[in-house]
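Note that one protein chain of the assembly has been removed; the remaining protein chains are unaltered in position.
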Amino acid sequence: MQALKVYRGAGRTCPVPIAPGLEIGGEEIIVMAGPCTVEDAGTLFKTAEAVKRSGARMLRGGAYKPRTSPHAFQGLGEEGLILLAEARRRTGLAVVTEVLDPRLVEKVAEHADMLQIGARSMQNFPLLVEVGRSGRPVLLKRGMAATIEEWLLAAEYILSAGGERVVLCERGIRTFDDYARNTLDLAAIAAVKEKTGLPVVVDPSHAAGRADLVPRLARAAVAAGADGLLIEVHPDPDSALVDGRQSLSTGAFDRLMGELAAIAAAVGRRLRQPASRNTTGQRQAGAAAS
Amino acid sequence: MQALKVYRGAGRTCPVPIAPGLEIGGEEIIVMAGPCTVEDAGTLFKTAEAVKRSGARMLRGGAYKPRTSPHAFQGLGEEGLILLAEARRRTGLAVVTEVLDPRLVEKVAEHADMLQIGARSMQNFPLLVEVGRSGRPVLLKRGMAATIEEWLLAAEYILSAGGERVVLCERGIRTFDDYARNTLDLAAIAAVKEKTGLPVVVDPSHAAGRADLVPRLARAAVAAGADGLLIEVHPDPDSALVDGRQSLSTGAFDRLMGELAAIAAAVGRRLRQPASRNTTGQRQAGAAAS
Amino acid sequence: MQALKVYRGAGRTCPVPIAPGLEIGGEEIIVMAGPCTVEDAGTLFKTAEAVKRSGARMLRGGAYKPRTSPHAFQGLGEEGLILLAEARRRTGLAVVTEVLDPRLVEKVAEHADMLQIGARSMQNFPLLVEVGRSGRPVLLKRGMAATIEEWLLAAEYILSAGGERVVLCERGIRTFDDYARNTLDLAAIAAVKEKTGLPVVVDPSHAAGRADLVPRLARAAVAAGADGLLIEVHPDPDSALVDGRQSLSTGAFDRLMGELAAIAAAVGRRLRQPASRNTTGQRQAGAAAS
Partner (left out) sequence: MQALKVYRGAGRTCPVPIAPGLEIGGEEIIVMAGPCTVEDAGTLFKTAEAVKRSGARMLRGGAYKPRTSPHAFQGLGEEGLILLAEARRRTGLAVVTEVLDPRLVEKVAEHADMLQIGARSMQNFPLLVEVGRSGRPVLLKRGMAATIEEWLLAAEYILSAGGERVVLCERGIRTFDDYARNTLDLAAIAAVKEKTGLPVVVDPSHAAGRADLVPRLARAAVAAGADGLLIEVHPDPDSALVDGRQSLSTGAFDRLMGELAAIAAAVGRRLRQPASRNTTGQRQAGAAAS
């Protein structure tokens, strides 16, 4: 299958540029953080500023939400996109947000720096073609029951349609296990990097579905060689409209970033330190993580 | 369920003593390494000496092997136990080895420092009772389709029978995934530590079934808070009688130990450095791991 | 959750009308048969006539195919729809075919009697809304890793958008099992019927991925209470462009229909007999099935 575009560069991650001074897959591990869903301007801007201070390089947040029930809150739609763009203006963070509908790719691409394809859409082939055509970088989440090969062939759809910038995102697979929402499959990082040159980021928040499991999984992902992390953060998780149970508070996120920076250094990578961190921060991070 | 013995000490790992100066669950992360199966004296002693030099604290190796087919090599049996005991005498490494049959618990306990219950035996209740009665520390692997609760209740069988020293071992679960033998479930470390005070070690070799995935998984396990690792090492993996495909060479194991020591430090733990490591070793380990 | 539309009529299947004289969920078990993919006029018409003679009431066949790889044959598109409509004109069989893209719902609805939502699209929410708005009956396949609740909430999307005629289709779930493509979950029929009044049909062809397993699964589905079957049939399975490995030959399909009619009678249902069947046909079917 070496003739497929997705298999190019196997064994050697090729960085994907997202915005000036920002690439995924290089020496720096990129953290994308923010609320599950854009709820209102105040909460979004507050979260964006907090995660920026803690070292996040990108802002995540859903404007169009894939909800299991049609009667659940479906996101703010275009209003959410506008708020995300405004949060970018205020903080300088690049924005990644999900697109669900091929008819909305153009609109989402206007506002976002990176388009996210969610797990449920991994084999939504018309959507993959549209995001490929958009020219935007794409974050392609693994389907909840997708094999590595199926995931890479989904990436091939985007590459074949002209999208040159694809980043994969492992977010847990569905298994018999019942204590967490999904089972995070960190060996997938190695398996993907052997077969392709695409960067791989990890979403411990959706994998776990429980905030208490997120820090250990995030640390493990960095140690396993992830090129980035996608983490849900909310200033007040208990009041979040969607998925509060899996969101870290801004304080917990700040502590986690210190721990992650220490592990990144141990594996020869960089990860932006929280602004709160003093010069002996790395050592404290280590102690805090035990 | 707080009345069960296994739930005592939830949230605070209680170290399990194995031998003088050796405990699992304390500040030091304990690496157990060695061949899948004891094959012959020469190979075993060579492996034991090599893993000792690289920082392993315990020797693993199978004398009685649970093989899917009755026509596959079933291990050397008692002769294997004697060789393991001799390897301990030569190296000072404590020995952990599997017992499959309740009628053989006493014999295995004579020779081994720690009894291993394999994944296939996790719900072999008569066996759990016998190892509990033996008084030896027990390494209890998670069954390939066991929930966390079932795993903890298997530990409860050992504790109820009088075994006070139980260490859990996550070794991957069976899922739809087909590129690795199993899916390593690192979130289980956090889930177990919240519910119990038992130490948890991780076996990346059986989880992956492929040597190339082992280093990243081992690093991830340390970052996620594992109290130890169980790693298959063989001086010549290609010639191993059993599971060579998943064994690290002694050289690859030595490099990995350096990487693991760096990550252990980053999370506020210790892990014995390879003897080959000079005083600036930790920094080099970090670079090597990228 | 009894306020949701999908939970109406739990425990009492409410027939869904498809075309004059044709409903799914009544006393008659409806068999939908045909090729995986529409390949050319000659093969399609030949298959349609053969399955009609064998007792099928509907013709299945893909014009737009969801293919794992972008480089695989994607179906004939609109030309395939026109051929399906022509096959209906020739045989009187109602047509069910898949739609993948919300922008194509209107076009597919022009030509087909029933719109199929494939397993990969079960949570393609914009698509569910469009097929709901189309007014056509919808065959909603279960996602390969979907729980019953997720499946029913996907149906709720269609019902909430105005689609009143939804039929569910169990087609196997993804498990660790490796000898068949998927694991057919026949208990889902009972679970669905307890919670909802929607008819349930079963697709043994995609569940098995192997023609040799299809007859036993089809028989089991009828005995378990399925309201219909979706079966791949090809006049020359070895030459099929897509999924020939799981297609029955027209001869094997004819034999199967006789067996199914006997089982249908045993559970108090009807299933159209093959025209080839003489008056003692049912007894022979029983003998043939052993």
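Lettered A, B and C in written order, each chain numbered from 1.
Keep this in mind: contacts are C-beta pairs under 8 Å (C-beta built on N, C-alpha and C of every residue); 3 or more make two chains touch, one makes a residue touch a chain.
Model, not experiment: these values are computed from the prediction.
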Partner chains on view for the chain not depicted: A, B, C
Contact residue for the chain not shown (choose from B:8, B:53 or B:67): B:67
Listed residues B:16, B:131, B:144 or B:184, member touching the removed chain: B:144
Per the touch definition above, residue among C:51, C:167, C:198 or C:221 touching the missing chain: C:221
Contacts of chain C with the absent chain, listed as residue ranges: 27, 145, 147-149, 173, 175-180, 183-191, 194, 207-208, 212-213, 216-217, 219-225, 259, 262-263, 265-269, 285-290
Where the missing chain touches chain A, by residue: 174-176, 178
For chain B, the residues touching the chain missing from this view: 4, 66-71, 100-103, 120-121, 123-126, 129, 144-145, 149-150, 153, 156-157, 160-161, 174
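Definition applied: only the chains that are shown with their structure count from here on.
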Chain ID, smallest distance between chain and overall C-alpha centroids: A
Chain B-chain C separation of Cα centroids, rounded to whole Å: 49
Rounded Å distance, chain A centre to chain C centre (Cα mean): 37
Numbers and ranges of chain C residues touching at least 2 other chains: 174
